[in-house]
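A protein chain is absent from this complex, but the other protein chains hold their places.
By letter and in written order, the chains are A, B and C; residue numbering begins at 1 in each of them.
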């Protein structure tokens, strides 16, 4: 007897994350969740809601406020044969855990001459846009993407919110998943049976000819909105979603630039030292002679994110600023 | 009666740092030193040796092992009217203090609507090259250079080791000084009366026409060595010492590239997400049409720094790899 | 039992608790109306702590607080208008609108801000006290934080440093029994917080945080020691928050019955009864107070509503300090 495949299901990004977590817990007894308020509270962004009730307190572990230690404990548990999924509430608090991530998770394998792997997944919310001010609005993906020994991914679409976790658990090394906090409420349709996604390739989310808009995480939607506006003005923009921030998929980036000969990198990180800079450097290195104009970037202004909406909006990349940057490249100079 | 100016003094980089610290303590009663083993031990790199004896335990403060807290206490003391100079032994341990640096030192001024300044100086040793392995060899200047609200400097020469501290203390905002650990023993001559240095401009350490080698901190010496080798092969290389990593001095960088039309950025940070990428992005943005070849970079291999000398040497930028990169740009392609 | 202070002062305590309560209620209302955005953490239930503790401090002491700091800011003397304008994100706010609810600052009142990183203010307080000590100023720094913060390593480190250097810090721990949804006994193996303080060499005391006079008395004693050069003190105020952690919290982690039980110990009615029983408060007095506070708050809201926004052109102002020419 075969079961007819169910139709697509409407859900939010949050629900997609939750479904992925539930599947992971159900599929592998070595998997467990650990983090602040993932259990009784239901998760700061409600991504883990209901999982404590379903899987019990051994597998869904509320931790004390101690980011450094529970992260290190996750690394230790991974060494010990488990497959921990940590939730660091937000990237802002991950600063307290960086020592363990950099000096242990990323390093133990090489430093021990390959004796261990650290099959750890760390999820964290990232980004600004919700008026939570300077200490709660960081986008530090670029920092993490600088560290050898870990993988960094940024699900920008529901399919990745659903699929990247399983792929991350298949990776024998630490994987950090950055979920942009503004995406949790985004709705969309997903197939009832989740598709496997890979963590190696960037994705072209919209095809175009005149300019490549290269984005990730929270800026992919903005780049798509910009592409729409550009189309209305007769400019055909291709939108590349980086998906995996470390290692970067140079082939897809360069492939797009070879086609369009122009690119704007869109990045919610602060401009100086942004991931956008790295993408620009790679295009410089690998596709310099393909460029018809210098690659531009639209990043966050170099300011601790201010609370009021009008200032926060002005600080962050917006479809309008992306459009303007793209136009300036496509229009002839002077 | 005028005193004849004393002749130049021979000293090490370490002694230059120490002389600057001594002058700062003598000049301003608000200045004090604080850090692990800066007092009785004499400083991990002996930079503070003798200062406890000279200035006493109120002004040269040994702290417990608690990087996060003594850094935060330095910020608080700066808010309270003092001019603290912190020593975080090495950048490796500064990971434990990042939360205070990012979320308080860099942020308090803007977040409070300009009510406070944080006149804090943090010195730390950085870099690899002494076979101290993966957890003690980081070069994370690029991370710090990403943070708005702080200034980041890297004294590469004795004059800056001597002069940048006073300039940093004149800055009303937090200044981080990265001293490359391999430099402490370097000897040279300095004028008896220290010259004021600024923190705004990069410096051309060697003038040349064919290619710009852009370096900072521990790689400046390597770039100069490479320039020497290149000269022997008939290539005239200009060496730019960035000096201040945040904010970058675009004018000097771009000025050099306008002259040479080719550049190699040399950076001891890991390649992906390096400060070199930011420099490349700026050249792309501001001098694209000046370039005769794509800007290249020589960075550290993407690996936790291994202990044995032959592997460590292979991981780090070396004069030979800089020379090769420069040659590949200057020689016509194909 | 702590003796009741003279009438004016006694009524002043009630006024301040009421001012906080009404400010918080108004804030919740304005949040629902979309006037206030971002995170909003209400202090309702804990008013006796900020009110009593702040009364024990003088103008030259310094304060470091958390994201749940409207009450502390208000009783420290930041006007309701400046607080409200801040939560509206207006340029007339006490942090020029840049900080919002979690980052109220007023350095002229030595109020060094709300801090939104749990435990983030602790080392700042140690440093402020160090600066005082090095400058020979006999004043205290009071650092407010929650039970949750005591699980962070920075808590232990900060207490140790203050004790080691005998710095004038009052560590004011508001134990409201939860860190977001995590009850203290689900976060810490040893729930006696005073033990943790003494293990770092900081003398510790515990006080009923629902009793404003007890708070006042205990804080006065502690501050006297701190200002007198005896080194830091730790005080645990046992209290409870009546509202959700923030405006997003569905409160799955505690029962309505538990909350109701604690509401019976609401610090405001308890103190009203106390004043009444001592004949210091008549019904008319209370009505007058409420009227005055309502007027203060509607003026504050008007001020916030009418104040201009910071021009977008000023986005980058105050990232760095203007350098002397």
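The working rule: a contact is a pair of C-beta atoms (placed from the backbone, for glycine too) under 8 Å apart; a residue touches a chain by one contact, two chains touch by 3 or more.
All values reported here derive from a predicted model rather than from experimental measurement.
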- Message: Tell me which of C:200, C:219 or C:239 is the one touching the absent chain.
- Response: C:200
- Contacting the left-out chain: of C:66, C:188, C:219 or C:239, that is C:188
- In the complete assembly, which of A:7, A:81 or A:234 touches the absent chain? A:81
- Query: Which one, A:71, A:90, A:212 or A:300, makes contact with the chain that was left out?
  - Reply: A:71
- Message: If the hidden chain were put back, which residues of subunit A would touch it?
- Response: 32, 58, 61, 63-64, 66, 68-82, 84, 99-100, 103-104, 108-117, 148-149, 171-173
- Omitted-chain footprint on subunit C covers residues 151-157, 160, 163-164, 186-190, 195-196, 198-202
- Interface residues of subunit B toward the undisplayed chain are 36-37, 39-42, 44, 62-66, 68-69, 92-93, 96, 130-136, 301-304, 306-311, 314-315
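The working rule: only the chains that are shown with their structure count from here on.
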- Message: Quick check: how many Å separate the C-alpha centres of subunit A and subunit C?
- Response: 36
- Note on the structure: Separation of the C-alpha centres, subunit A versus subunit B, in whole Å, is 31
- Query: So, what's the distance in Å between the C-alpha centres of subunit C and subunit B?
  - Reply: 41
- Task: Would you mind listing the residues of subunit C that make contact with two or more other chains?
- Result: 97-99, 103, 115, 117, 120, 153, 319
- Touching two or more other chains in subunit B are residues 68, 99, 103, 110-111, 148-149
